[in-house]
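The complex appears here minus one protein chain, its other protein chains still in place.
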Amino acid sequence: MIQAPVTPILGRGGVIFLVLLLAVAILVPVLNLFATPGSALHVPDYMVTLIGKYLCYALLALAVDLVWGFCGILSLGHGAFFALGGYAMGMYLMRQIGSRGVYGNPELPDFMVFLNWKELPWYWQGFEYFPFALLMVFLVPGALAFVFGWLAFRSRVTGVYLSIITQAMTFALLLAFFRNDMGFGGNNGLTDFKDILGFPVQASTTRAVLYFCSALALGGCFILARRIVSSKLGLVLVSIRDAESRTRFLGYRVEHYKLFVFTVSAMMAGLAGALYVPQVGIINPSEFSPENSIETVIWTAFGGRGTLWGAALGAIVVNAAKSWFTGLLPDAWLFILGGLFIVVTLFMPKGLAGIFSGWRWAPRPPVTEAAKVSTQAAE
Amino acid sequence: MRSLAAILMLLLMTCGVWASDAAQLINALAPGDFKERETAISALAASGAEEAAPVLQALSGGNLYVRKSDGKVFIAETRGDALALTDPVGMAAAGEGAKADIEKIKINNNLRRLISNALGGLTMVSTDPAARRKAALSVLKSGDPAALPSLEKAISDEKDAGLAALMKQAAAAATLRSDRSDAEKMAAIGVLKERTDRDTAALLTAFAATTDSGLKDAATAAAQSIESTLARWAAVQNVWYGLSLSSVLLLAAIGLAITFGVMGVINMAHGEMVMLGAYTTYVVQGMVAQHAPGLLPYALLLAVPAAFLVSGSVGVALERCVIRFLYGRPLETLLATWGVSLVLQQAVRSIFGPTNKEVTTPAWMSGSVDVGGVLSLTMNRIVILAFALAVFAGLMMLMKASTAGLQMRAVTQNRPMANAMGIRSNWVDALTFGLGSGIAGLAGVALSQIDNVSPNLGQSYIIDSFLVVVFGGVGNLWGTLAGAVTLGVANKFLEPFAGAVLGKILILIAVILFIQKRPRGLFALKGRWVEA
Partner (left out) sequence: MIALEKPQFAETLLFLEDVTVTFDGFRALNKLGLDVGRGEMRAIIGPNGAGKTTMMDVITGKTRPDEGRVLFGDIDLTRLDEAAIANLGIGRKFQKPTVFENHSVWTNLELALKANRSPWASLRWVLGGEARDKIAATLERINLLPAFASLAGDLSHGQKQWLEIGMLLMQEPELLLVDEPVAGMTDAETEKTAHLLRNIAETRSVVVVEHDMEFVRALNVRVTVLHEGSVLAEGNLDAVQNNQKVIDVYLGR
């Protein structure tokens, strides 16, 4: 009896990734809180926040990889979902400021007082409750992705057309959020946060916890994404990526599959944004800029698409390099980033992951002798 | 107060008492309180003396002084600790005076207004037609009845028919506010009705509110007729603004229609080709200014071929070094060319600096053309519109009628067949891409005239250009034209209602929805190869 091939949920790369992630998730906060400041082992506060930020980017890249690497949907608008999640969290944080704002209005955020608004707009209602805000972190990006995807996939917009309209989508949101009368703080966005769930956002312990949550979210979403792509649903996604109409003629409703994975991915991006905002302390419309979304795509490509952990790794490496270079040679960074886009697409189609693990699109058992024999037999 | 001055002026004029001694009139400005000064100003203005205008100007500018010792009035300006004096009569320098010996002649707002009206009256008879026009317009706006007498005199002297008509309208505006007879006012309403501007309509409405007689209805009707004419013109103006925007969109998108539409290469660095064209214009202008300043007005014409060559060769290089390895992989092409765009931007930033560069507008492109007295079409926009159409027509001809165009279409439609027929498709690819990029460079020349020449110039056009091409229908130049016009005009028609930003958002959403409905655009080509 033959043994049916099964796709392992995590795979070797996945396990290594999770172990490393766990190590970093624990070590960094521990060394930050418990090592003596100044000692070689001590991780300074800013480092915790910085790495926490990278982890959020990694989660965003993971979300992009889920749709691009496995389903061939090149979204140039994932930054929008990230930013929407961030705004949802930012709104919660704004409400927590209460009367500690410059104008001391217990109800209205400062920018609304400044604009002479008299009462809280309806869409700000409820954001003072953390569970509600958390729900919105998933729901708002998810709903946008759902509606947008429903329209786009149903009318079979694919390839670069889809990429361009996702880019137009985030561009439209960018313009919208710049407007003061949208009620999201216009140009300046939301900032000056005081505390989250009663803990001051600036405190080292809060930061350490936020950091840990980011790592946890990344790990959790990684496992969830692996679960999806290693199931039959994941196999269908790859089928859609490689031969969309064949998949259709097998009876699969391609648009439903795309919609499912696009929405899940958008929610992951939203979560990433929500974790990002309390750590960096601000969310403004520039997060919607199309450049951000495209950059995310290159993290994914650089890390190696279609592996999930490669995308996360790519996000961390590229952003670490960015921090390093912008400090050292600010002018050189755009050359490097631009070069990265070119080099990766031309010479590194499999990305870093390809270097690490003899990378493949899918588990690829070697062509057996038997297969060759059977070919000959047929002739 | 003002009517007093007017009466006085009238009196002086009707009696034909022309003050012969200008100096005396000028010196009369100094003594006494504001009320007396008012009379003196009116008298000076009414004298029609040639010194009147400069003296009154100096007075309102705070440059008119009086010498304490003899009460003689001078125009003066500070020079070190002292004042340099000019004798208003004859405008001759009159040495210097110590500050202690000389006192400034003070005025208040009331007098300032009087002076400006009086100056209006004076410039009405100025020898410079432009000054007369300005004066008439100022009265038209203020409707100040004090200007009426000088206006009426000016009308009778005026040789230029157009100016005379304008002055008559100004007089009519002043009549409405004056205490003249209803018949005269009725005639004035008739005159004013011919005008089409918001100010006149407001003037008429305001007038209607002050009377109850039959004039009220006439004025209201006239105001309404002006308003409706204005609304019609506003629509025309929107169309013009829309067309103007369309021409910019067309220029930016037309190169893309070649590279993306015809070749299927998605070039995210297209905006940077435009940007390079703009910088080429800047460099060419700089070189011309240095080496052949006489040719400066034509530097822009020189920049046209230069920009085409610069952007075109960068395009060819890009095709040979990057894009040709990525044919058939559109998503990768998108990413790689995005990288190229970042590199180009940063390169330009490193070479030219991050700040905006000044590109001068030659005289033949500045100024504006008036249409219907309401609409003013700026010259640079007109030139750009013409340029865009010329580029479009040229490209059309190239594609349709030349061997190069034939080969391009052959290669893009059936590569193996074209190869078999001996067309070197590699070179056709490179040159087609170069052509698209070169046209982007041309767009850059035009855009340098209306936008900031900065490293980010291209970024602001890239999404718009893609929308135009996709909306118009990929692979169809006429579609691109239609797309540019539709989006441009729609944008400008939405703006008044929705505001610029919201208008743009609405357009974006509309296009997104449209692409859902017709994924292949307005002028979609049907056929199997499209789906490949």
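As written, the chains take the letters A and B, and residue 1 is the first residue of each chain.
Following the convention adopted for this analysis, a residue touches a chain if its C-beta (ideal position, glycine included) is under 8 Å from a C-beta of that chain, and two chains touch if they have at least 3 such contacts.
Predicted, not measured: the structure shown is a model, and the values here were computed from it.
Chemist: In the whole complex, not just what's shown, which of A:P37, A:P131, A:G198 or A:G251 touches the removed chain?
Modeler: Once the missing chain is taken into account, the touching residue is A:G251.
Chemist: Identify the residue among A:L22, A:A243, A:A320 or A:I355 that touches the chain left out of the display.
Modeler: The single option touching the absent chain is A:A243.
Chemist: Among A:I97, A:M112, A:I228 or A:V277, which one is in touch with the chain left out?
Modeler: A:I228
Chemist: With the missing chain put back, which residues of chain A would touch it? List them for me.
Modeler: Residues 1-2, 4-6, 228, 231-233, 235-236, 238-239, 242-243, 245-246, 248-254, 256-257, 260, 361-362, 364-365, 367-368, 370-371, 373-375, 377-379 of chain A touch the chain absent from view.
As a working rule, only the chains that are shown with their structure count from here on.
Chemist: Under the touch definition given earlier, write down the residues of chain A that touch chain B in their complex.
Modeler: Touching chain B from chain A are residues 74, 151-152, 154-157, 159-161, 163-165, 167-169, 171-172, 175-176, 178-179, 290, 294, 297-298, 301, 331, 334-335, 337-342, 344-346, 349.
Chemist: Can you list the chain B residues touching chain A in their complex?
Modeler: Residues 266, 322, 325-326, 330-336, 338-347, 349-350, 463, 466-467, 470, 501-502, 504-505, 508-509, 511-513, 515-517, 519 of chain B touch chain A in their complex.
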